[in-house]
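What you see is the complex with one protein chain gone and the rest in place.
Letters are used for the chains, namely A, B, C, D, E and F, taken in the order the chains are written, and counting of residues starts over at 1 for each.
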Amino acid sequence: MNQNTSYGIRRLVLDVMKPHRPSIVEVALKLSKVDGVNGVNCILNEVDQETESLKVVIEGPNIDFDEVQETLESLGAVIHSIDVAVAGKKIVEDVETPQDR
Amino acid sequence: MNQNTSYGIRRLVLDVMKPHRPSIVEVALKLSKVDGVNGVNCILNEVDQETESLKVVIEGPNIDFDEVQETLESLGAVIHSIDVAVAGKKIVEDVETPQDR
Amino acid sequence: MNQNTSYGIRRLVLDVMKPHRPSIVEVALKLSKVDGVNGVNCILNEVDQETESLKVVIEGPNIDFDEVQETLESLGAVIHSIDVAVAGKKIVEDVETPQDR
Amino acid sequence: MNQNTSYGIRRLVLDVMKPHRPSIVEVALKLSKVDGVNGVNCILNEVDQETESLKVVIEGPNIDFDEVQETLESLGAVIHSIDVAVAGKKIVEDVETPQDR
Amino acid sequence: MNQNTSYGIRRLVLDVMKPHRPSIVEVALKLSKVDGVNGVNCILNEVDQETESLKVVIEGPNIDFDEVQETLESLGAVIHSIDVAVAGKKIVEDVETPQDR
Amino acid sequence: MNQNTSYGIRRLVLDVMKPHRPSIVEVALKLSKVDGVNGVNCILNEVDQETESLKVVIEGPNIDFDEVQETLESLGAVIHSIDVAVAGKKIVEDVETPQDR
Partner (left out) sequence: MNQNTSYGIRRLVLDVMKPHRPSIVEVALKLSKVDGVNGVNCILNEVDQETESLKVVIEGPNIDFDEVQETLESLGAVIHSIDVAVAGKKIVEDVETPQDR
């Protein structure tokens, strides 16, 4: 199916909590190999004694969300919340409105 | 009709309240399959005990707003308000004015 | 006349007050069919018990302002003020100056 | 003379005070027909009982400033100040410096 | 010499004080005719009883700074400070660093 | 392997502490020669009596993180934290969400 006409999840932004090991580098690499993913951006938000919270931005033509969850679980990580989900034939960006100000 | 000369709703920004299930991922996927929609961006604004409020940005050449409403209803979600509606042959962006400052 | 050399109103930003019905979607669609209009962006600013105030951005090669006013009147809406008017052979954007800061 | 090599006034930003009539739409249209003007952006800054103050951005290859002044006078409007004047073979934009912060 | 390989002053930002006459429009026009200048942006910063302070941005392949100074003197204007000087084969923009914040 | 289809670490942002010698210039040059690196941006964050803290942004098609660590160690520098790790077939940028505000 042409990547530009298929329906699928195009972007996810997750709030993820993980132990200190494995490192943020390994999490990014592992997630980048999930089916339908082009790239992953892992951003360190907070560090506590035992855990770290990451903001994870994932983009691709048809992200396999189940495989994302399994991959994170295999790394000992937990999804706190799904902050953004973008789906369809193209990525639609957020648009500022008076309600945001 | 050539998508660039047809009149239609080109972008909607909705304030939507939904139960925790189905997830924001499913809402984005379901809405992305509505007639005349190219893509959907669901952004988590607030989480309460029973419900979540989402900002939903929908773009396409000729969005079928009735089908959007039906789809959301089928997911147990409610439109709190329509914050932005863009129509015509092309998407016109907001323009900052002194009144906004 | 070539759209790029004709003089005309190219953009209007209006502060509009309307009743709750018809919806912002219908206002955008109706205005998008006015002569000389390419697109319309209706942004919800405030909601009161009886009325809503919208910021309406209209763009096109040669906007028929009279028809804009008639269309709004037919929808029960009133123009509070014309915040921006852009005219000429091309759209000239605002430019920040020390006086704005 | 090739518009790109001629010297001339390329942009003016004026602080203009005008009576409520004629409207900002008419001011924009009239100014857009001045010699050497490509486009005009009239922005409503303040409204008082008798008058309105506008920020007027004018762009073109070789703006006839005298004709701008005559046109505004014919509309009953007064130039309070010339906030920006750009001249030469091309438009040079402002550049932020530590002194601006 | 090819404008892109010659060394020269490419941009100057000056803090200039001038009397009310001649106007900012004349200053911009006169400076735009200096050797090696493509364009000039004169921005009104402050107005006092006798004088006005301008921010003057000048760009070109090889600005003749001496002639800029002479031109300003001929207009009764004084350079308070040279806030930015850019030289070389191309314009290098400022880059924000932690020290600026 | 085509650089655009290979999986690898595409960007790292590190918080690095180093002694005053060697200089930030040498650190940037040395890191830029690591396998799979296109470029390195070293930004001075803080200076103390004995040490300096740098923000180091590294980009390339397939950054060898082990070699980055070895190179930093050889320069007497220590990685305080890995703030960002981007992996996959392309660089995915951060996306602002309500949670960031």
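The rule is short, and it goes like this: a contact is a pair of C-beta atoms (placed from the backbone, for glycine too) under 8 Å apart; a residue touches a chain by one contact, two chains touch by 3 or more.
Everything numeric in this text was worked out from a predicted model, so none of it was measured.
Peer 1: Check each of F:9, F:27 or F:72 against the chain that is not shown and name the one that touches it.
Peer 2: Hidden-chain contact among the options goes to F:27.
Peer 1: Can you list, in ascending order, the chain F residues touching the missing chain?
Peer 2: Within chain F, the residues that touch the unshown chain are 11, 13, 15, 23-25, 27-29, 31-33, 37-44, 47, 55, 57-59, 83-84, 94, 100.
Peer 1: Just the residue numbers, please: which parts of chain D touch the chain that's not shown?
Peer 2: 97-99
Peer 1: In the complete complex, which positions of chain A touch the hidden chain?
Peer 2: Contacting residues on chain A, toward the hidden partner: 43-45, 55.
Keep in mind that, in the parts below, only the chains that are shown with their structure count from here on.
Peer 1: Spelling it out: a chain qualifies if it touches chain A and also touches chain F; which chains qualify?
Peer 2: Touching chain A and chain F alike, sorted by label: B.
Peer 1: Interface overlap for chain B and chain C, more than half of numbers shared or less than half: same or different?
Peer 2: On the two sides of the chain C and chain B interface, the residue numbers are mostly different, under half being shared.
Peer 1: Can you tell me which pair among E-F, C-E or A-F shares over half of its residue-numbered contact pairs with C-D?
Peer 2: A-F
Peer 1: Suppose each chain is reduced to the average of its Cα coordinates; what separation in Å results between chain A and chain B?
Peer 2: 21
Peer 1: Quick one: which residues in chain B touch 2 or more of the other chains?
Peer 2: Those would be 11, 43-44, 55, 83-84, 94, 97-100.
Peer 1: Pairs of chains that touch, anyone?
Peer 2: Touching chain pairs, listed by label, come out as A-B, A-C, A-F, B-C, B-D, B-F, C-D, C-E, D-E, E-F.
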